[in-house]
Structure formats: C-alpha cells, structure tokens
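With one protein chain withheld, the remaining protein chains of the complex are depicted in position.
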Amino acid sequence: MHNKTIAELAQGLRSKEFSSEELTRHYLERIERLDSNYNSFITITPEQAIAQAQAADQRLASGNQPILCGVPIAHKDIFCTDGIRTSCGSKMLDNFTPPYNATIVENYAAAGAVTLGKLNMDEFAMGSSNETSYYGPVKNPWDTNCVPGGSSGGSAAAVAAHLAPAATASDTGGSIRQPASLCGLTGLKPTYGRVSRWGMIAFASSLDQAGPLTRTAEDSAIMLGTMASFDSKDSTCLDQTVPDYTATLGDSLQGLRIGVPKEYFSEGLNPETASRVQDAIKEFERQGATVKEISLPHTHLAVPAYYVIAPAECSANLSRFDGVRYGYRCENPADLADLYKRSRSEAFGEEVQRRILVGAYALSAGYYDAYYRKAQQVRRLIKQDFVDAFNDIDVVMGPTATSPAFEFGAKSNDPVAMYLEDIYTIATNLAGLPGLSIPCGLVDNKPVGLQLIGNYFSEAKLLNAAHQYQLVTDYHQQSAPAID
Amino acid sequence: MDRSDIAKLAELARLQISNEHADEVAQSITDVLALVDQLQAANTEGVSPMAHPLDAVQRLRADVVTEPNQREAFQAQAPATDKGHYLVPKVID
Partner (left out) sequence: MEWETVIGLEVHVQLATKTKIFSGSSTAFGAEPNTQACAIDLAMPGTLPVVNAEAYRLAVMFGLGIDAEIAKRSFFERKNYFYPDVPKGYQTTQLDSPIVGPGHVDITLDDGSTKSIRIHHAHLEEDAGKSVHEGFYDMSGIDLNRAGTPLIEIVSEPDISNSEEAVAFAKKLHGIVTSLGISDGDMSQGSMRFDVNISVRKPGDELGTRTETKNLNSFKFMEDCIALEVERQIDLIENGGKIKQETRLYNGDTGVARSMRSKEEANDYRYFPCPDLLPVEIDDEYIEAVRSTMPELPSARKARFISELGLSDYDAETLSSDAVQASFFEQAAATASDAKLAANWVMGEVSAHLNSDEISISEAPITGELLGGLIVRIKDNTISNKIAKDVFEAMWAGEGDADSVIEAKGLKQVSDTGALEAIVDEVLAASEAMVEEYINTEESKRKKKLGGFMGPIMKASKGQANPRAVNEILLKKLNERL
C-alpha cells in the first residue's frame, strides 16, 4: 500500500481494496517501526488518525466524497493543529497546543484526509538542512549520512521513506523545493497568496507560502486542489477561484516555451547536477516544447536581498515569543527584562537568534535605508526580471539545488554557505512566483531536482508540464533504498 | 560588528548573548553582512521599494463581533495566570 500514489490510494479506497483504517494502521505501523531511522515525525497522532480513518470509511461508504477522503497525510509542524502540540521545531513551542487549526489543516480535514502526525523541520523554518530542529536532525532516506534539505526536511523524508503518501510543507526561500530535490520528490511552492497563511506560524510573512510534498505531479495537483482556498482571515490571500489542477495534467506540451536562465548554470553548480537538469530540459523539447536561453540579470542579488528581508520580518514576527502568554518561560525571572531575555535565549536556537539579530540590525536607525530599503528595491528588480522574461516564455527551467544532498555538518558551521544553498529558489519567493521541483535523475546515487518556475497563478501549467515529463520518465518512481 | 554592537542588537531583540559567545556571534553576523553588502553595488535609482510580492490591496472586514470569549482555552497555554490576567514580573513604568 505504501508504494501507491494518492491517486492510486483513492482508487483502492473506492474499490474497497482496503479501508482507510487499514491504510492508516499500515502507515502508523511503518512510522512506528521505521521513523527512528529518519526522525521525520515530531508528534505521531495514532488515536486521532484512526478515529479520522473510521469517519472517512463511513463517509466513503455513503458515496461520492472528495478525492482525499480516507487518505493519510502528515503536516509540517509549522501548521497549527487544534489540540495537537505544534512546536515549529523549537523548544520555544515544545509545550504549545493551539486551540485552533490552520486553514489548510481545516481544508484537509473537511475533505476527509487523515492526519498521521506532525513533521520535523528546521526551527521556525530557518535552515536548509533540517539541522536546526530542537527535535534533532532529520536523515535523508536516500543516504542517512546526508541531510534531507530544509526547512521541510521532515515532510520530505517522511514522503521519501513512504511513511506518508504526501505531506504539507512551507517554503520561504526554497524550503519545499530544495528538500524535494534532495529527497527525490515533487515539491510545489504555489504563488504567494494562493494558499492561506492563517495558522501557519510566520517566519517571513511576505515570503512564506504553504505547498505540498508528494511523489508525483498528479498527487501534487490533488493536494494543491484541497490546500488552496480563498481565506478572508488572511489579508494577503487572493480571492481567485481554485481550478481543478488535475483536469489539465494531460494537456500536450506542444509549443510550450521554456526559458533557461544562464545565471542558473554558473559556477557553484555541481556539473553532474547541471547535466541531469539539461537532459531533463531536452526531454521537454522532445515533447514539443521550445527552449531558449534567457537572462535574469539580478539573480546574484537574490540571496543578499533575501537575507535582509527575511530576517527583518522574522525579527518582528518572533517578538511575540516572550514567555508571557504561551510557550517557554525561563525559571524564576528576576524582572521583566530577565523574563524576556532568558526565555528567548534559552528557547531559541542559534540560527534563529542569528536571524533575529541580523533583522534587528537591518531595520535599526541609520541602517534602514542601506539595508532594508535597498533590499526592497532590489526585490522589485528581481521581480521585474521575471516579468520581462514571461513576456515571451511560459516556464523557466533550471536546477533546484546546487548539488545533491550533502553530509551532516558540511555547512552547519558556515551560515553563508548554507544560505547559498537556496540560490536558485529564493528569487521566486521574493517575486511571489510559483515554483516546482521534480526529480530528474541521480548523482552519486542521490536524487537531484529540476525546477520549473511559472508566471503568477500558473500552477496548473507547471503541474501539467511536470506530469507530462513524469509520464515518459521514471525518476519520480525511484525510491530511496532500504525503505522496504 | 564587535561585542558592543552585538550587545546593542541583543538588547533591542531581548536576547541574552553571553560574553563567551559574543565574539562568535559578531563574527557570524559580520559574515552575513558581507554577503548582504553585495546589495550596495546594485543600481536602484528610481526603483520604488517592494514590500509585497503582489500588487494587491487590502480587503476590509465588516465591523461585526465574531470572536467569542475563549479565555480558558487560551490561558491553558499560559505559563502563569491569576484572576484572568497573564502574570509577569512587576511592570515598572
């Protein structure tokens, strides 16, 4: 059962090949038995999962139900779950149980999906290797000496190890796509405003966007269809109808115009990775797409702009964690200042504190114009690069990450090296564009990803292209070794 | 970035950075700022800053009470409460 895609599981549930309860118990058993190898879950919720599965079985028996009814999934621990601890990978929220659900959690529950538990992540989604989690690093199922990528490392590892058929994730600078690349998965960051941010614990509000991690583009289309909704509780969520993303998966790619930015193949890119990506682009050409080289001239400024904007926003977003209303509070605070400082320093990890300090610096008197304002100007230039490019192409294609998964500790002591890990993914967050990573081969027996970047609200086009590619390739069907 | 810069930032951000860590933190932030300083080379003359990825405008909410009292549920998460209040060490203005 655990080798089936969501589309296949939905079929199996309807043909009574297995019940949701059987399916759910099967996954819970796998998690119980295997997750000690990966550490992908922070919290497992077996009782709730079985109750949800039983309810889903009843719904399924009564006829026509949403496609995800009875399908088990797991949520990144950044999404608030009513009555279930939501830690955001931090000691700060180790004891936090929200009395409300994130909108996307509600959406999946309403569709009848079953929640297996909450997935590990870099603390407050700050990291590209899942080494900053309070709950310990997540291991890459393809090579447990290597990182799964981050920040949605738990989501990626769980799906790659077939501990869940799909997982929710979030992407602020590449946190869905880079783990998808490193774990051989399909990972979609939708257009900013496509998916509600209500109940998703904020890292950098103008960049954060939730999306799915799945094994196939078809599953991604199914997952996004339920995840995306208009939500009046999120001022930045756009009131746009959610199309049936599965309906256009079969469209021909004849005439698809692909742009390949030369800046995405510069030094720093692993040559083997480059070669897999180029091969993949050729496959699209064989299917009738046209390919041309383009330039996104401000690409090199994306990481610098991001590391002003994201820390600035996070420094304010994380001020609410003060030991007063919820979360960690230090023992015996001497006074108010002591309460704040010790609660925050004792409960935030090193990377989180570093970003808070950088953000405070970029916004502080005398530096605002040189850093924050400048970064916001560069952000517009980066967006304009894409706007110009999409005048005569449909999809940008290039690598997702510079290399396949690296070993633990390889970059964790060098924040700048770690930040450059997201060099190809960050610009889409700054511009608010949708980006998709799909597996396109192995390098050193580890997966590498092809990134597709589309124009605003062109998720259907990206998923269509990815699905057509997956019809003629089998990289997405390759599984990590030894997951049985 | 030196220790005193870090101390100022830590004060603003209400973080406690121990003396033994201050140099290390200063160094790593200096490294990050070196990366970020590439921005200074960009020509941004006449470019308006962009705070949001999309050119959308704010929706306004109707002035209708929608939130019931959930004090008990919220305060169940709080480290210290008394008589419906959140407790903090004495606030001195």
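Side notes on the structure shown:
We just call them A and B in the order they show up, numbering each chain from 1.
Convention: contacts are C-beta pairs under 8 Å (C-beta built on N, C-alpha and C of every residue); 3 or more make two chains touch, one makes a residue touch a chain.
What you see is a predicted model, and the numbers here were worked out from it, not measured in a lab.
Contact with the undisplayed chain is limited, among A:F41, A:F96, A:Y456 or A:Y469, to A:F96.
For the chain missing from the display, the contacting residue among A:D322, A:E351 or A:D385 is A:D322, taking the whole complex into account.
The omitted chain makes contact with subunit B at the following residues, 12, 14, 51-52, 56-67, 69-71, 74-75, 80, 82-91, 93. Interface residues of subunit A with the unshown chain, by the touch rule above, are 79-80, 86, 88, 93, 96, 98-100, 102, 197-202, 204-206, 232-236, 312-313, 315-316, 318-322, 324-326, 336, 340, 360, 363-365, 368, 372.
The rule we apply is simple: only the chains that are shown with their structure count from here on.
Centre-to-centre separation of subunit A and subunit B, using mean CA positions: 23 Å. Every residue of subunit A that touches subunit B in the complex is listed here, in rising order: 96-99, 192-193, 206-207, 232, 235-236, 238-239, 298, 300-301, 303-305, 307-308, 315, 319, 322-327, 329, 333-342, 344-345, 348, 353-354, 356-358, 360-362, 364, 370-371, 373-381, 383, 414-416, 419, 429-433, 456. Residues 6, 9-10, 12-17, 25, 28-29, 31-40, 42, 44, 47-54, 56, 58-59, 61, 70, 73-74, 76-80, 86, 88-92 of subunit B touch subunit A in their complex.
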